[in-house]
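Heads up: the structure comes next, in structure tokens.
Every protein chain of the complex appears in place save one, which is left out.
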Amino acid sequence: MRDLMRLPGARLIQHALLAFAAWAVLMWVNGSVDELTNYYLALIAMYATAMFGMVILVGLSGQVSLGSGALMAIGGYIFALTTLNWQYIPLTSIPMNGVWAMLFAAIGGVVFGLVIGLLGARLTGPYLAGLTLGIAVGIPAIANRFPGLFGGETGLQLTVPYPDGGYPAVAEASGEQFVTELPTSQDALPSAGASAGAGDLLTSDNFPSGDASALPSVAPGDLLTADNFPSADPSAMASVAPGDLLTVDSFPSAGATPEASSLDVSVLDPSTGTGTDGVDLGFVLERWEASLAIAVACIVGFIALNLVRGRQGRVWRAVRDDPVAAAVSGISPAGSKVTAFMVSSVFASLAGAVFVQILAYVGPGAFGLGLSLSLLVGIVLGGRSSLVGAVIGAVLLVWLPEFVLGLAGDRGWDEQVTNNAPNLIYGLLVVLVVLVAPGGIVGTLQALVGRIFKRTARSG
Amino acid sequence: MPGSETLVELTDIRIKLSGLQILDGVSITVPQGKVTGLIGPNGAGKTTVFNVMSGFLKPDSGTVAFEGRALKRIRAHRLTKMGISRTLQGVGLFATLSALENVMIGGSSHVRSGLLSQSLAMPWTDIETERLRVKALAALAELGIEDQAGRLPSELPYPIQKKVALARALVSDPKVLLLDEPAGGIGAPDMAELERLIRSWVPERTILLVEHHMELVMSVCDLIWVLDAGKVIASGTPDEVRNNPAVLAAYLGEEGAA
Partner (left out) sequence: MTQFLDYVLGGIGSGAIIALMALALVLTWRATRVVNFAQVGQAMFTTFIALSIQTLTGSWFIALIGAIVAGAILGVIVQYLVLRPVKRMDTSGAIIATFGVLIALQAAAGMIWGGDSQAYPQPFSNTAISLFGREWPLSVYDLVVIGFAGVLVVGLTLLFTRTSLGLSMRATAFNPEVARLSGVRVGRTLTIGWALAGVVGAVAGVLVAPTSAISPNSFDILLVFAFTAAVIGGLDSLIGAVALGIGTGLILSVVSGYSDSSNAPVVALVLLALNLAIKPEGIFGHNSARSV
């Protein structure tokens, strides 16, 4: 069996099968759970994507970096800006779509990873951590500086680009939209995933019109109000005062507005995925987001497996263990560290591009220091140098806040306590793990299994 | 030394570190296919010579020439590609890598595949790895420790760890092998084997040896350079060096250590 694994291409086949099996199982889950669970699934897959990179950077190459949140921001903004501003890829006649935008995000990750890596690869521990801390705080701040381009503090709304076949964009308005539940830097997790669609704000982007010309007076991303809403019939707006924000509730019903009815809109019922007109649209926003996040996580996981369980993983560990010995063995320590930075920032950028699609929004608040710290917490708890650990860490990051929320509901805790309990637990657990189980959950389990095996081997 | 070409030549190397003149015009030649020793009392600058040759220290003046060509800027990680390999004082093994993996890292200069083919696990990367694995096993076998291939360094006794480090330096097929205190911390039986091994490497490989253990140096070296306070004070065959009064003076009071 071991000899079989040494055949050329065996690793490729094994890793591809693993990734495909994971994808198939997750897609089955994706199709059989409700949309709240799908939303969590999307978040877990997104975190895991970024944390695969952290395992390589922090675990294998031994560079404690807090820059991953900032690199996610870079991927997210590139995705948002290219999809919002480009109809076609510049200088070509290729129409833009989500896949191209993800590709651009990845390229952005390579470039920024290279820059940060060249700056950071020669630095020792605390200096690198401090530099990346500055990056985590500084890069989101840049978004505030250029409100015209980046949307400033409020960020940019974004229509998730759906695949061909024309998923109606109204799904976003009637389904969950998390703009109101923005993650603060304190708590990077958008906590109340279940916030209902009713009452959500309409913007010119999620307005149910495929045709931008229907909204001549508003810029992309603008909130729709009773004033700028392009209705010929003011009486249809009976229930709203001028200047009021339009919501799904106050939006004049399809019958009353000719424009709306001509758009052939089906308002989705978020609980079943069927339109209110009874037609099964087969589309739930969360399912789409989760399937996207899963696909990206599996592709990234496949690449990470290849690297970690191949020569490159050995090289990274060698440089981490002893840079001088690595150098005399013919490895450039700085070069291998830069490589780790590049790989991890590509992963982080892709995760960021997925993140903004889950949020349908991109803004500096989503990518603060808290996000970077969360990612670090995740891999430390899961197991710093293990890809499985990254997945476990990602599950922990999403599950623990929900668990605490459930606990708080049962015990009637103060909101102030409930909101902060997950981070308090994370912080204490991180300290505990560093002190007593540096290998995290996976490392500890491996050690336990190893001990049991040794014991049975001795007694047998 | 008559009858053999010079493989490595250091000319007038000077280096000052935090105000101290560590090397003060050191010129050394290493003849091809021979065992050359570099000795001297503690603080004489022996390891500094190695560090200059490995590119860890940049000399203030002087040149290092290899195969007759002066090396402009030495980068440590390029040396194995040129055919220069060194061991470190102590063992310097990678703690989380098995003995076999440690030795495989030593063959890094044979690897051609880049990051992209690595990240897609292209079949030729497997062929490369397999070739490296076979080579590393052969190096371990040459030192008689192939049965320890799967162990972590921490699970191995010190003399075996030193052998793994030797195998790691050998696996890149070096023309010249710089050994930094190979006898440090090992006992008499292992010493005899080390002597046998070093003899077996010449004349295919050229050896430059920094060593405190005088018995080993005197028995195995063809040519010896003696450093004291950053200067070459003597050179010649073991017999010539042994009877040199300047060497005796420098080592006075150091006999216990030797």
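Should a chain be cited, it is by its letter among A and B, assigned in written order, with residues numbered from 1 in that chain.
Methods note: contacts are C-beta pairs under 8 Å (C-beta built on N, C-alpha and C of every residue); 3 or more make two chains touch, one makes a residue touch a chain.
These numbers were taken from a predicted model, which means no experiment stands behind them.
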> For the unseen chain, which displayed partners does it touch in the full complex?
Replying inline: A
> Which of A:318, A:343 or A:377 sits in contact with the chain that's absent?
Replying inline: A:377
>> Can you say which of A:16, A:33, A:64 or A:388 touches the chain missing from this structure?
In response: A:64
> Among A:7, A:99, A:431 or A:452, which residue is in touch with the absent chain?
Replying inline: A:431
> In the whole complex, what residues of subunit A lie against the chain that is missing from view?
Replying inline: 58, 62, 64, 66, 119-120, 122-127, 129-131, 133-135, 137-138, 141-142, 144-145, 184-186, 323-324, 327, 333-334, 369-370, 373, 376-377, 380, 384, 416-417, 419-424, 426-431, 434-435, 438
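Note that in this section only the chains that are shown with their structure count from here on.
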> What is the distance in Å between the mean C-alpha positions of subunit A and subunit B?
Replying inline: 49
>> Quick check on the complex: what are the subunit A residues that touch subunit B?
In response: 6-12, 15, 303, 305-307, 310-312, 314-315, 317-318, 320-322, 324-333, 335, 339, 342-343
>> Quick check on the complex: what are the subunit B residues that touch subunit A?
In response: 54, 56, 75-81, 85-88, 92-97, 101-102, 104-109, 111, 113, 115, 118-130, 132-133, 168-169, 172
